[in-house]
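Removed: one protein chain of the complex. Kept in place: all other protein chains.
By letter and in written order, the chains are A and B; residue numbering begins at 1 in each of them.
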Amino acid sequence: METKKVIGKRRFSMTITTIVFVFLYLPIFALVVLSFNSARQGVAWTGFTLKWYAELFRQSDIWAAFLNTIIIAVTSSVVATAIGTFAALALYWYQSRLKSYLGILVYTPLIIPDILMGVSMLVFFVAVGLPLGLFTIFLAHVTFCVSYVTVTVMTRLEDFDYSVVEAARDLGARSRQVFTKVVAPIIMPGIMAGFLLSLTLSIDDFVITFFVAGPGSTTLPLKIFSMIKFGVSPVINALSTLLLIGTLFVSFFGSKFRKLIF
Amino acid sequence: MPGVLWLTVFFLIPYIIIIIYSFLTSGIYGGVELPFTLEAYSKMLVNAGYWQILWRTVWISIIATSICVGLGLPAAYFIATSKHRNIFLTLVIIPFWTNFLVRIFGWMVILGRNGLINSFLQLLGLKEPLSFMYTPGAVILVIVYMYLPYMILPLYSAIEKFDFRLIEAAMDLGAKRAQAIWKVLIPSIRGGIGAGVILVFIPALGSYAIPDLVGGADGAMLGNLIARQLTVARNWPSSSAISMIFLLISTLGLLVYLRINKVQNKRRVQVSEIYMKEEEG
């Protein structure tokens, strides 16, 4: 590939990237190691144990919360990615009065502090008479994720050469075909990045979820927060380790799966 | 478009609620009551301490964002130009599927008085443990840690679609690689940089769990103040008023980003036009 010649050895960026990865994984490493440590707190190694994992499996409410989190994350991310992609396309291409209005709307959630967003969504749901629960969490998550997806997809759109679309139209493609066969493949990395971002945000969200969650619809961040204050932290480390292994697993098999599709 | 409908309902309305609240007086026990008043704003703006917090929040966020750019750009470049980009990308994201709080705790374990770093230093003979925690430095470190992927992802996206033949062209014209990268690549991905900055700077401004856990007694940031006014002081209008100022700053940042995008699009068109002319001529 010619690019290889152009980019050269990339010594500088490689060094930085290594530093970045070490930085990113340092606390992760600490957590994983501690999950096997028999001490309840502190860093001193007092012996290898699997008791925290055993304890973890005993606590069914953690798994319920985990399930909730996954369901909400996946569903809200799919919806948010869809809406966000279309919003990005609309913002980028269509010239209309709606555009600036839409633009402000999309960017707003990015800049509102979560606590306000949480409370105002709560007030809104109450005013509309919607009972709090998983559905309200889902709605709230979609709301803030859409903005992130839109911004991410837009960076991909910037360089988009519209003449490709024109060419496709000239060749007789209808709008839907234009989208699925021409536009989508080109901006797919942006869409995927947006989707991943949305998943991450949703899985992690605490404040907004706290306010719009209903009785019994606890998510993992809420559960962990309550545990961390008064509960046992190595159990959480054990959970995090398992989650990590899980995601590594899913992503490596996922990429093989993806290669089959694309 | 259905997107517009959804967005209107869920974004605009809560937004309006906040704005209205900030102009109302506070009920004794929270909630809001008439009459409309500017009291919340006036009390806040004349207070010197408020500006101090604002300033602290802004400079911490700026430093954190700059570090993110400094680390993120080379990292994104490396990943976007490597064969195994998908693997790297996934590796960047994976730590972020552990819980937010758990990650902060990971750092507390490392930086604490009896934490990893201190234990290690004490092995080397250090007598008194150093205190890394409860300082602005710790806050900046953790903020960078939390938001680095939000910088890397858009940068990656932008670099990945960059046409490296432009670099080749620049080098053919005599530029050294570093120069070419600096003068051709960077301006081209301005949009990506802008997106990354927005996605880091603004959440950084609003952070409150991080300063709460690893910041010192004097480390409160704007987010802490907003949260506190809402819950403890039960002063919803005050909380909303402070948020409005926060929103103003963020909106400014957003407008700058949008402006840069417009300029950048024009520039790119020019560059590719020049390039094409070169090709023909």
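General remarks:
The rule is simple: a contact is a pair of C-beta atoms (placed from the backbone, for glycine too) under 8 Å apart; a residue touches a chain by one contact, two chains touch by 3 or more.
Keep this in mind: contacts and distances are computed from a predicted model.
One chain of the complex is hidden; its UniProt record names it "Spermidine/putrescine-binding periplasmic protein", one of "Cytochrome aa3 subunit 2", "Spore maturation protein SpmB", "Spermidine/putrescine-binding periplasmic protein" or "Sugar ABC transporter permease". Here is the thing to keep in mind: the chain we left out touches A, B in the whole complex.
Note that of A:F36, A:F138 or A:F160, the residue touching the chain absent from this view is A:F138. Checked against the hidden chain, the listed residues A:L26, A:I71, A:A173 or A:M188 yield one contact partner: A:I71. Of the listed residues B:M133, B:I181 or B:L199, the one in contact with the hidden chain in the full complex is B:M133. In the full complex, the hidden chain is touched by subunit A at residues 40-42, 71, 75, 78-79, 119, 122-123, 125-127, 131-135, 138, 210-211, 213-216, 218, 225-231, 233.
Although one chain is not drawn, its touching partners on subunit B can still be listed: residues 28-31, 47-50, 52-53, 112-114, 131, 133-134, 212-213, 215-220, 224-225, 228, 230-235.
Rule of thumb we're sticking to: only the chains that are shown with their structure count from here on.
Subunit A meets subunit B in the complex at residues 2-3, 5-8, 10, 12-17, 19-21, 23-28, 30-31, 34, 42-44, 83, 86-87, 90, 98, 102-103, 105-117, 119-121, 123-124, 139, 142-143, 146, 148, 151-152, 154-156, 158-159, 189-190, 193, 196-197, 199-200, 203-204, 206, 220-221, 224-225, 228, 233, 236-237, 240, 243-244, 247-248, 251-252, 255.
By the touch criterion given at the top, residues 1-4, 6-8, 10-15, 17-18, 71-72, 74-75, 77-79, 81, 86-88, 90-103, 105-107, 109-110, 112, 114-116, 119, 145, 148-150, 152-154, 156-158, 160-162, 164-165, 167-168, 171, 177, 191-192, 195, 198-199, 202, 206, 208-209, 222-223, 226-227, 230, 236, 239-240, 243, 246-247, 250-251, 253-254, 258, 261, 264-265, 268 of subunit B touch subunit A in their complex.
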